[in-house]
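Notes follow the structure.
The complex is shown incomplete by one protein chain, all other protein chains being positioned as in the whole.
And then subunit A:
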Amino acid sequence: MFFLNVLTSGLLSGLMYALVAIGFVLIYKASGVFNFAQGSMVLFAALTFVVLNEHGLPFWAAFPITVLVMIVGAVLIERLVLRPLVNRSPNTLFMATLGLSFVIEGLAQALFGSDVHQLDLGIDDMPLDLWGLQISTFDIFASAVAVVLVAVLAVLFSKTRMGISLRAVADDTLAAQSIGIRLPRIWQIVWSVSGLVALVAGLLWGARQGVQFSLSLVVLKAMPVLIIGGFSSIPGAIVGGLLVGATENLADIYIGPLVQGSVSTWFAYILAVAFLLIRPSGLFGETTIARV
């Protein structure tokens, strides 16, 4: 039963990782760029929400205002950072997001300070005994949120005109532009949706550890998830998250004592490297075929 408890809690933690990873996937799908600023966006969104909340705004008011702030941020990022770099190489765009992450982190600290904020979403974080398994209600809630988010995004990408446009842009930016798809609008939308995902991830992580600067470091957990699941697949992010969460929990318990230290941080990366060797595009990622 102890093994099952460790496995289950690992799987549930993995869903929390997946929430962060989904933000990366969205932007990668739309532009082929690894958005290094996703962690900073998680921090900025959660800080905005919690500060509004502390100033007396209830959840139902603070949430849409924060979403609005993230949309404005997405439009500004598109206008000031991405638009001048249209048709540049993915490496250039990646470097731009690297710089962007420092700007967002600095802005977040300048506007909201460096304090640790308590965030109470009103969901109990106490264990429930389900057939001998100790599962927190908060974990169940976070899992449900992740599942709903994935379902909504899956519909968005496969059934809507916007989703199909987005996939066209990801496949071939120039070809998509030539048939009338407006690249700036697509980027604004996808960065906005990514901002919304960052807010959801920030709230769930913030409720657990407090809203503070280290939220931006959660991205380190998303890296192996993305490598394993594939950079362009939302279901891949979920499966990758589950794999990473479960294996790192089990590794800490069963391998950690053998090496007399914690192993979870690097164990997830070992797993990721193994995947890179066997399946470089990840479990669900699209295999890139390039003419050389």
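As a working rule, contacts are C-beta pairs under 8 Å (C-beta built on N, C-alpha and C of every residue); 3 or more make two chains touch, one makes a residue touch a chain; residues count from 1.
The definition used in the following text is that contacts and distances are computed from a predicted model.
J.: For the complex's missing chain, which UniProt name, "Membrane protein", "Electron transfer flavoprotein subunit alpha", "ABC transporter substrate-binding protein" or "histidine kinase"?
T.: Missing chain, per its UniProt entry: "ABC transporter substrate-binding protein".
J.: Just the residue numbers, please: which parts of subunit A touch the chain that's not shown?
T.: Against the left-out chain, subunit A lists 2, 5-6, 9-10, 13, 106, 109, 113-120, 125-127, 134, 136, 138, 205, 208-214, 217-218, 221, 248-250, 252-253, 256, 261-265.
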